[in-house]
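This part shows chain A:
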Amino acid sequence: MIPLLQTLLDGLVLGGVYAFAAVGFSLIFGVLGVVNLTHGVFVVLGAYAALLLHEVVGLDPILGLPLVMAALFALGYLYQRTLIAAAVERASLVASLLVTFGVALMARNLLQIVASPDVRSIATAYSFAGLSLGPLRIDLVRAAGLLTSLVLLFGLALLLNRTAFGRAIRATAQQPVGAALSGVNVRHVHGLTFGLGGAFAGASGAVIGMMLPFTPSSEAAWTLNAFVVVTLGGVGSPQGALLGGLLLGVIATLTAQYVGPAFQNAAMFLVLVLMLLLRPQGLLGHAFAASR
Partner candidate 1 sequence: MTTRILATLVFLAVLAAAPAFVPPFEVRVLSLFCFWGALSLAWNILGGFAGYWSFGHTVFVGIGAFVPGVIVAKLFDGGGAELMPLLVLVGGLVSAAFAGIIAWPLLRLRGIYFAIAMLGVAQVTGELSAAIEWIGGGVGLSLPDAVPAALAPEAFFHYIFVGLLALTIGAAAWVRGARFGQGLLAIREDEDTARMLAVPTEGYKIAALVLSAFLTGLLGATYGFSLGYITTDSVFRTDFSLNMIVHALLGGIGTIAGPLLGAAVMVVLTQVVLGEMLNLHLFATGALVVAMVLLAPQGFLGLWRRKPRAQREPGP
Partner candidate 2 sequence: MTAPVLEIRGLTKRFRGLVALDHVDFTVPEGTICGLIGPNGAGKSTMFNLVTGFLPPSEGEIRFRGTPVTGWSPQQAGRSGVARAFQIARPFPGLTVRQNVRIGALFGRSGPRDVEAATDTALALLGIEDLADRPAEGLTVGHLRRLEVARALAARPVLLLADEPCAGLNPAETDAMIAALRRIRDGGVTIWLVEHDMRAVMGLCDRILVISAGRAIAEGTPGEVAANPAVIAAYLGSEEQEAHGA
């Protein structure tokens, strides 16, 4: 019984981080309709940025989050205003799939050259400490990561639902023409949304860097991960990402424990295909679909 509970707990902890890692992708997909295959690159960039800050300045990844998020926000904003917008305008949303795929390859290659393809991880002072919850155990690092994830997810939900900025984003997602007519600068909002998505991706990367090993080619796995989370939980909302992430985390740990660690991704992918066949809009549906 205890091993099962521990596995479930590990799954929920991992799942919280998965949700955090996917919410940026979800937002971009929900608001812009763009499937951002460069998402994983932003995650990995966040990990490397946090690694750099930790090694050069000794900054703890969680403390360094504001910096990482700011940098990746800017990158995301620029990326969308230049390449993505151009691709969507020139051809179609499907073209953005190819462009983001191409950029992902370029970025991965550059990262491999600049940062080396070796597997890295961020070792903090408390990397090996643990917390006990009765008979169950959590790594301190993972607990910190989970807490950060939940706080930031909650913050995003507040942003989307309680601020003027959030209203502008939601309006643009539901009715771009109407929003534009009401004075919303749709292009700017798209850029800001993408920046927000990138910032969250990068932030999750910094957290992930503390918990799991990463290399430049991890980006593909994190992009797919995000896609699965969104397919499971629903598009465009932090709640959907949280639900999908938690589900996915539990599936991952249960598979690792009872089938084998090698089959984690295979199990997750199987779940993805099942969901796509049965309910492609995810359990909570498309957050902005009401008026579409």
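With respect to how the candidates were assembled, all candidates are chains of the complex that A comes from, given by their letters.
The working rule: a contact is a pair of C-beta atoms (placed from the backbone, for glycine too) under 8 Å apart; a residue touches a chain by one contact, two chains touch by 3 or more; residues count from 1.
All of these numbers come straight from a predicted model, not from anything done at the bench.
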item: Touch assignment for chain A within the complex, options 1 or 2; value: 1
item: Residues of chain A touching candidate 1 in the complex; value: 35, 83, 86-87, 90-92, 94-95, 97-99, 101-110, 112-113, 220-221, 224, 227, 261-263, 265-266, 269, 272-273, 276-277, 280
